[in-house]
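In what follows, a structure is listed as structure tokens, so that the remarks can point back to it.
Of the protein chains in this complex, all but one are displayed in their positions.
Read from first to last, the chains carry the letters A, B and C; within each, the first residue is number 1.
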Amino acid sequence: MSKLRHHQLGLTDDDVIAMYETMLLARMIDERMWLLNRAGKIPFVISCQGQEAAQVGAAMALDKDKDYVLPYYRDMGVVLHFGMTAKDLLLSGFAKAEDPNSGGRQMPGHFGQKKNRIVTGSSPVTTQVPHAVGFGLAAKMKRQDFIAFTTFGEGSSNQGDFHEGINFASVHDLPVIFMCENNKYAISVPLEKQLNCQHVSDRAAAYGIHGETVDGNDPLAVYEAVSKARKRAVNGEGPSLIETVSYRLTPHSSDDDDSTYRAKEEVEEAKKLDPIHTFEEYLHGAGLLSHEGKEEIRSKLRNIIDDATDYAEKAPYAEPETALKYVYGEE
Amino acid sequence: MSKLRHHQLGLTDDDVIAMYETMLLARMIDERMWLLNRAGKIPFVISCQGQEAAQVGAAMALDKDKDYVLPYYRDMGVVLHFGMTAKDLLLSGFAKAEDPNSGGRQMPGHFGQKKNRIVTGSSPVTTQVPHAVGFGLAAKMKRQDFIAFTTFGEGSSNQGDFHEGINFASVHDLPVIFMCENNKYAISVPLEKQLNCQHVSDRAAAYGIHGETVDGNDPLAVYEAVSKARKRAVNGEGPSLIETVSYRLTPHSSDDDDSTYRAKEEVEEAKKLDPIHTFEEYLHGAGLLSHEGKEEIRSKLRNIIDDATDYAEKAPYAEPETALKYVYGEE
Amino acid sequence: MPKISYIEAVTSAIREEMARDENVFVLGEDVGKRGGVFRATNGLYEQFGEERVIDTPLAESAIAGVGIGAAMYGMRPIAEIQFADFIMPAVNQIISEAAKIRYRSNNDWQCPLTIRAPYGGGIHGALYHSQSIEAIFANVPGLKIVMPSTPYDVKGLLKSAIRSNDPVLFFEHKRAYRLIKGEVPDDEYTLPLGKADVKREGEDITVITYGMCVHFAMQAAENLAKEGYDAHILDLRTVYPLDKEAIVEAAKKTGKVLLITEDNKEGSIISEVAAIIAENCLFDLDAPIKRLAGPDVPAMPYAPTMEKYFMVNPDKVEAAMKELADF
Partner (left out) sequence: MPKISYIEAVTSAIREEMARDENVFVLGEDVGKRGGVFRATNGLYEQFGEERVIDTPLAESAIAGVGIGAAMYGMRPIAEIQFADFIMPAVNQIISEAAKIRYRSNNDWQCPLTIRAPYGGGIHGALYHSQSIEAIFANVPGLKIVMPSTPYDVKGLLKSAIRSNDPVLFFEHKRAYRLIKGEVPDDEYTLPLGKADVKREGEDITVITYGMCVHFAMQAAENLAKEGYDAHILDLRTVYPLDKEAIVEAAKKTGKVLLITEDNKEGSIISEVAAIIAENCLFDLDAPIKRLAGPDVPAMPYAPTMEKYFMVNPDKVEAAMKELADF
């Protein structure tokens, strides 16, 4: 049997190349958003940078034709794997009518697309946790074999909804995966001012469920943990709490200035573990990605993003008075 | 050194007799309240029965001249030790103007008395948990050596405020004791439908704090656990989560009929561990309480309660229009 | 037509909807074996089993939030909040989530969730078991708030709430549960959400109210009829969004309007009713708009003296109606 880690996990070479491409696409869209923001073309960006491995590793461990995902605002990697396109995301960035997430009603990062089972999200953090439990409950009641997957930051794991939601799922053994993307900061507040346990996953003990902390810069480690959690979930063994540890490589959002609360050196140090690069090295070492191959992928993705940007920039806004629509369902 | 457990804990013979008397007083007031309710004289009772050992054992481990207590509705044993009298409690039962808790504004069980550092409570469960943390924060900021002690049921440990409050205290190492009086039911809902961990105290791991489960029918065990927790708290070692396990010997309240959801046999079985009796046996075994001594104490307490009942029954209600008072402070 | 109690109307509406649609289920505290602390879900656990009548952990934000998730999937959860006063921990889920799901997703997702809760005073419930809490939600587009007064309305409106594709807050007056009885047809029926109902036709003064106060007003109207005053009584039934047309029509009909709520006065449902009238038919009025409500104190005290002082009751209603009629 191959010694390559991804083979041992049952992933083909194509799989890991796809994994890499999705990670890279997320990164490159994110970078484009910042450029557009700094050029004054879009008012707001909130980034996935540094968390792509956790997001794509996890998403690939799910069944994207069955499972429901309830992502948080950084999860571009998750929604890309679940079928959202660069065009969709740029339309959202530009707040255009055709944006499938919200028709330009919500800020970027507020994902939602029913046809891909991406459940609509909001700004107040952690509200999606009980929602995921509701999807898990529906799976159990309707005897369906899908699971619900939801994510949130480590700061958000201090909200009451984290506790109430996971507790409910644990009592009823519901098929839900709770994944905390620990990026060490909640805006300016560092981990040690948010919580006093060593790992966010230590909190699993409060619910008698499986808890596990993995390297969030390693998509294969995340893939493995989430695969196993999914297996447990569909087997009726209940929910899991998985923590992925990485680092937020950008300021909190385009409105933030992180130099007021963290040292440049700390960020530089973290960049050495940037999952895009470390995973590139893995693929290179495995003989799957040459320098030229990398450039080819990048230029392919760049074209996709260019087209998406063009399209989205030219697309129309929703008409003003459509703001009145969809308060209630049409009877 | 004496082999008697209470001596080993540093409690004198007088201390444990006082402990017993307070437990018994709580029990006998509670029984009186039920009689008054069934006679149509007071509209509502919520009981301490079965939890007196936990309450009095804990309260005696505190400094009643310094510490602040934030009790929940069953904590008659706590407030009695902190200085509330039988008369005060009967005034509250009858909803009379002189009731120090609320002047007859709140139901019985909604304790509060500033002069005794009993912090006013409400009906929505678990809201007192963050309040206790606020007292702990004040202690730290003002460099005072008091601690805050708060209690709640095991069902209430599933509220968001439990999580948010304890987490805050743990991050700031605040002098707070969180005590869960696990009586196996939340109204009709049994423990296993409330939570999935073995002990409520397992939840301490989520906050990196000391957690401990003790026999709630044994006042000495509770005394010991709370004494140690208090020591840690004043030494800056942060909060503790203590669980006392006992059983709710009465229906949830005077409005409840527990025969719809639990078997008589289960209740009868639990009565064998009734802390009033088991502690009597301990004191008897220690040569501190004879049969006559017991009867003497009972008749003393009965007189106190009779007087309190008489007084409270005759006391006036608040005037109707005083309902308008104290919405805001007088400027 | 058989006469049933207000709470029986609740139970039978839920039972029939559960039988009709397997996606309907109940979740809340003590709703299972215990059948609810008021016994509104009595018998449902036995009939439909513990999977469809779920005793939840004691956590209202989860009750609402899990309900929202299940509703987005396509279920039709009926969440019970044990007392309306205890809906507060769920406010974020209700206002930030349930109310905004359709709008924020540009009609992609919806949230067909019904949240039931007993509210209201006069049962020695003291500060935290007596409150009217509808005003908190009555500024939140995306929600509908139903507060029926009769068994007939309860049954027809609760069925519509359960079938609605939007979140509905359904507040039941706990004192009405066993006190109020009324005729309810055996045959299946529903009533439209968002429509007020004229409970009494009259020519002299208009009373607009909802919940238990409808009964107080009806009682007072009968007494006043003997004295020759003829009251027109509009039952709002849905208190948000309000039935503006019905309000304007009722106000115009007599030109003298009394608005009643048992909630605190300032910022209540009847404030908006007054505003609608002042905006739309000011010149049709022959008297200032009169409001009868609870005083602006935090909530109703426990002691009977103060509770009675707080509560709207038939005497206070009759006096206010008479004063207005004599204006």
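The definition used in the following text is that contacts are C-beta pairs under 8 Å (C-beta built on N, C-alpha and C of every residue); 3 or more make two chains touch, one makes a residue touch a chain.
Please read all numbers here as calculations on a predicted model, not as lab measurements.
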Shown chains touched by the chain that is not drawn here: A, B, C
Can you say which of B:23, B:48, B:61 or B:132 touches the chain missing from this structure? B:132
Filtering C:95, C:179 or C:225 for touch with the omitted chain leaves C:95
Give the residue, chosen from A:23, A:45, A:107 or A:166, that touches the chain omitted from the document. A:107
Can you list where chain B touches the absent chain? 68, 70, 99-103, 105-106, 110, 112-114, 119-120, 122-124, 127, 129-138, 140-141, 148, 160-161, 163-165, 167-168, 171-172, 325-329
Residues of chain C (touch criterion as defined above) contacting the omitted chain: 61, 85, 88-89, 91-92, 95-96, 99-100, 103-104, 127-128, 135-136, 138-142, 240-242, 263-264, 266-272, 274-275, 277-283, 285, 287-291, 296-299
Residue ranges of chain A at the interface with the undisplayed chain: 43-44, 95-97, 102-107, 110, 122-125, 155-156, 158-161, 186-189, 193-195, 255-256, 260-261, 317-324, 327
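The definition used in the following text is that only the chains that are shown with their structure count from here on.
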Give, as an integer number of Å, the spacing between the C-alpha centres of chain C and chain B. 37
Chain A and chain C, separation of their C-alpha mean positions in angstrom: 41
Let me have the rounded angstrom distance from the C-alpha centre of chain A over to the C-alpha centre of chain B, please. 46
Two or more partner chains touched - positions in chain A: 160-161, 163-164, 167, 171
Residue list for chain C, restricted to those that touch at least two other chains: 57, 59, 61-62, 89
